[in-house]
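I'd like to ask some things about the structure below.
The full complex has more chains than appear here; those shown keep their coordinates.
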Amino acid sequence: MMKARVHVTLKPGVLDPQGKAIANALHGLGYAEAGEVRLGKYIELDVDAADAATARSRVAEMCERLLANTVVENYAIEIAD
Amino acid sequence: MFQPLPTRSEIRESKPVDAAVIVFPGSNCDRDVAVSVEAALGRAPHMVWHRADELPKVDLIVLPGGFSYGDYLRSGAIAANSPIMAQVKAAAAKGTRVLAICNGFQIAIEAGLLPGALMTNAGLKFVCRDVLLKVERNDTPFTAGYEQGAVVRFPVAHHQGNYFADDETLARIEGEGLVAFRYVDAGGNPTGAANPNGSARNIAGVYNEARNVMGLMPHPERLADPALGGTDGARMFRSLLGGLS
Amino acid sequence: MTAETKITPEIVAEHGLTRDEYKRIRQIMGREPNLVELGIFSAMWSEHCSYKSSKKWLKTLPTTAPWVICGPGENAGVVDIGDGQAIIFKMESHNHPSYIEPYQGAATGVGGILRDVFTMGARPIAMMNALRFGDPSHPKMKHLISGVVSGIGGYGNCVGVPTVGGETDFHPAYNGNILVNAMCVGLADADKIFYSAAAGIGNPVVYVGSKTGRDGIHGASMASAEFGEDAEQKRPTVQVGDPFTEKLLIEACLELMKSDAIVAIQDMGAAGLTSSSFEMADKGDAGIELWLDKVPTREVGMTPYELMLSESQERMLMVLKPGREDEARRVFEKWELDFAVIGKVTDTGRMVLKFHDAVAGDLPIKPLANGSPEYDRPWTPTPQRRPIVLPRGRDDLDAVLPTLEKLMGSPDLASRRWIWEQYDHMVMGDTVGRPGGDAAVVRIHGTQKAVAITTDVTPRYCYADPYQGGRQAIAETWRNLTATGAKPLAITDCLNFGNPEKPEIMGQLVGCIQGMAEACRALNFPVVSGNVSLYNETQGTGILPTPAIGGVGLIADVSRRADIAFKGRDHAIIVIGE
């Protein structure tokens, strides 16, 4: 079993209303030092694969087909065993 | 040009049309839209479970609202990969009309049937209320029953209805006349205050290039009965189901 | 801790049982209980499950009328609305969990009340929520309010049942103990109502829904224990709701209910498998043998203690007719839900818990269920307060307008639109009277009939004079229903009070119930279901007495309903009453 860690983030230029709201809330709480905030997803999944390369390419496919909406999102994959 | 609505009897005399409503796990406006379809058509639509291997031969497919798969991961993402969606796409490619409402719109976008993306509402909250919409064009089967530029009232009820597309896509859909509805004020102006969710250019609904697929966040089926306080939505079903002959 | 753990006075106390109660347990068992058994007693005898402080007084409420099909005692109350149709409804509290984790606490409260209603064979058609928050400027309040409102919306919107109204109050007495009461109304065929009494020796006992995890173990005891400073330490016991699974569970249960395969059905609410299995066995005068290793789990190494006490959400227990397992399994698998036969009905009158063939617990059902303590707690009547004498007001507009402005700007009177707009109040296509009026009006699908639904209570009145406050809450509920043109049918209630071991709090409870009972009798407006939530205190200060009333009425012809909007110029405005 390998562990895949996937980060799904909004593409630059895509408006992130949730990130903006978090930044505003942080300012409201007095954290003047907080700058831009971007909210993404973090997915951990167990993958049964012969090797890291296979796992990576299968997870990339899963991202393309389901885990990310590539119209507005990027994804990055790390594999660990 | 305003086209008079076909009457019920005209619809019945015309070639029989058939409609299907796709039911995903977590759909919850499937029955509501079936009621509106039946009112316009005179008989009940096929209710098709998402695992069905076969789509009945129909002239109209409805992707209903709700929370397919709980809206988990991204609204519409999991349902867009349902077995039935391959057939919906194939039918759409052949010209079958597809009406995608709310969660159905999210599914259609995720399935690549319509351009753009639907993001979390700018206000971050679920919003359920009536909105005013401008009918951008009335020369499509979906809107033939409305006057060009008419302002109509439909309810919205969603958390992820904030229409987004990059500038290039926006320019293209505007240029090709693919905007179906825009959020407007009573005077027909697409103001910020009239926009319930932050959608780009106040876009509430879009067509595909062939204009046989239309998706929108507001729910026409929710104001299609005088007892519920309005009937603007009923015209869409009568346009669709009367104009198919 | 294991089943072999020796039961010490500390363990007994940790389970919220008094020494007398423990003595009684030993008598009932005829021996020392093991830990699993102790946990079961603790859950079953908690205030939440046993109503030990309120039972005596609840019995004084009128519960019958010719149109009542089923009064208190089942999962929800049932009233006849003619044409072979019945309305099934109930209100329930989720106060403590909502204070600890507002989103999930409120969400799972909605999930629980939905299950109470569809368990009985009804399709849920409307929800309401009665909320009491503290002072809006209290540092924690914003987080609590927004969490609760989005939790209610998050769950109700997803399952596709309209949330059509409710009430929202603010008072500093709720600063450390907010109230979240949710009500659900469902529609069923009057001759297809499902009850919870287990029957048929040898019949399979079936588990359906979500898998069991270690959620909310001790939740039922928590709901009955006063909050201390360490409330936040109890956090990990919070349950997480899965409205998507609930929606599937509704559809799957209603689908199976179209057949005649189900003998009895009960949702797993507070105290999960324990309370559901004991209630089914008790009502059916039967015994049950459970095979706990067959319970679907999502965590490894779960013990019988955890399996019996887990409060994982979205689960149901059923007794099926013999040989109908496969048919039922197909329905639940179609809806992608877990299904497992986990036991059978017996004639032993005992609950026998097996875990991999070993006996993990063996308890007598009747003595445990009926032998739960019932307390006649001492109470002192609330002293008559001196009426407040207001200075005589001026009649001129200059004085009235600023006062009016101040009133309208107060949190208690401000518009609730921002709340109900976060709730889908239109799904199902029958919300004829949307939020914003006296009572919501929901059409009975496919008919001209409609039900009017409202929730009401004014805790300030109940605090000033419990008896009058109780009467007033019933009367206001009645008025709100009649104002839409409905004939009031029956109520459900959610009695939220402080610590009943204090005579003055007990006095509030007694006073409110006496007032309610009198008003209900006078109006022929019976109580058909309800819930009691006690120990609503933080650091020794109780909430205002809050008997929330949920009322339902029937409108025979929905086209003739009334609403609050002025309809036109020059119409006369008439005041009725004193």
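A, B and C are the chain letters, set down in written order, and residue numbers restart from 1 in every chain.
Keep this in mind: a contact is a pair of C-beta atoms (placed from the backbone, for glycine too) under 8 Å apart; a residue touches a chain by one contact, two chains touch by 3 or more.
Owing to the predicted nature of the structure, the values given are computational and were not obtained by experimental measurement.
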Original post:
Only one copy of each distinct protein chain appears here; what is the full stoichiometry of the complex in this structure file, written with the labels shown?
Top reply: A x2, B x1, C x1
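Going forward, only the chains that are shown with their structure count from here on.
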Subject >> Intercentroid distance (Cα basis), chain C paired with chain B, Å >> reply: 37
**OP:** Can you check how far apart chain A and chain C are, centre to centre, with Cα atoms defining each centre and the answer in Å?
**Re:** 39
Subject >> Rounded Å distance, chain A centre to chain B centre (Cα mean) >> reply: 30
Subject >> chain B to chain C touching residues, read off their complex >> reply: 25-26, 28-29, 31-32, 35, 65-67, 69-72, 125-129, 155, 157, 159, 219, 221-222, 225, 227-229
Subject >> Footprint of chain B on chain A - complex, ascending >> reply: 13-15, 17-18, 21, 41, 65-67, 69, 71-72
Subject >> Residues of chain B that touch chain A when the two form their complex >> reply: 73-74, 77-78, 81, 110, 116-117, 119-122, 124, 162, 164, 166, 198
